[in-house]
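Below is one structure; the comments refer to it alone.
The other protein chains are all here in position, but one chain of the complex has been omitted.
Here is subunit A:
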């Protein structure tokens, strides 16, 4: 379970996020939509624990994982190491998660040898390999073709259903929100505020 009671978030003199409350229980998927530049990524960075400079309180589990807009893999480490090093998972566990995302046998590849779709699957496998209690998805399927997005949506939905983390998903794509979100909210305005749908 994650609970955020934000008073405000500023970048210098600019207030980006206004007062907002957000709670997500385990097994729940909160889908956040909103126009570009409203502060969705800023909100996700706060939830992920990357940005701690905000006014407010947050209760979040220690085991957090994130799937980024770009795969964000270490290009100088082999695929399997991209799972084991950040998450602390064993090689067997990493192989298991690679297998779950359809990349069985890709452990010895370098990330640069993968297609964008495969790299995104590695990012997904890395997130689940850390056995997260809170999973943050920041437009995880952007710039993929429709067929690949459908495959990845099905896969992600299945893995979430099996592992039951609290999930916060930010996306512009209605299809992704429809398929994954159990609850939806809109982030809009200046400073941005969250409105439940």
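Here, contacts are C-beta pairs under 8 Å (C-beta built on N, C-alpha and C of every residue); 3 or more make two chains touch, one makes a residue touch a chain; residues count from 1.
As a working rule, contacts and distances are computed from a predicted model.
The listed choices are "NADH-ubiquinone oxidoreductase chain 4L", "NitT/TauT family transport system permease protein", "3-oxoacyl-[acyl-carrier-protein] synthase-3" or "Xanthine dehydrogenase family protein subunit M"; the UniProt protein name belonging to the chain that is not shown reads "NitT/TauT family transport system permease protein".
Considering A:25, A:108, A:157 or A:174, the position touching the chain not shown turns out to be A:108 (whole complex). Looking at A:25, A:50 or A:174, the residue that reaches the missing chain in the full complex is A:50.
Touch with the chain that is not drawn comes from one residue among A:43, A:80 or A:152, which is A:80.
Listed for subunit A, the residues touching the missing chain in the whole complex are 45, 48-50, 62, 64-66, 68, 70, 72, 74-78, 80-81, 85-87, 91, 95, 104-105, 107-110, 112-113, 126, 130, 136.
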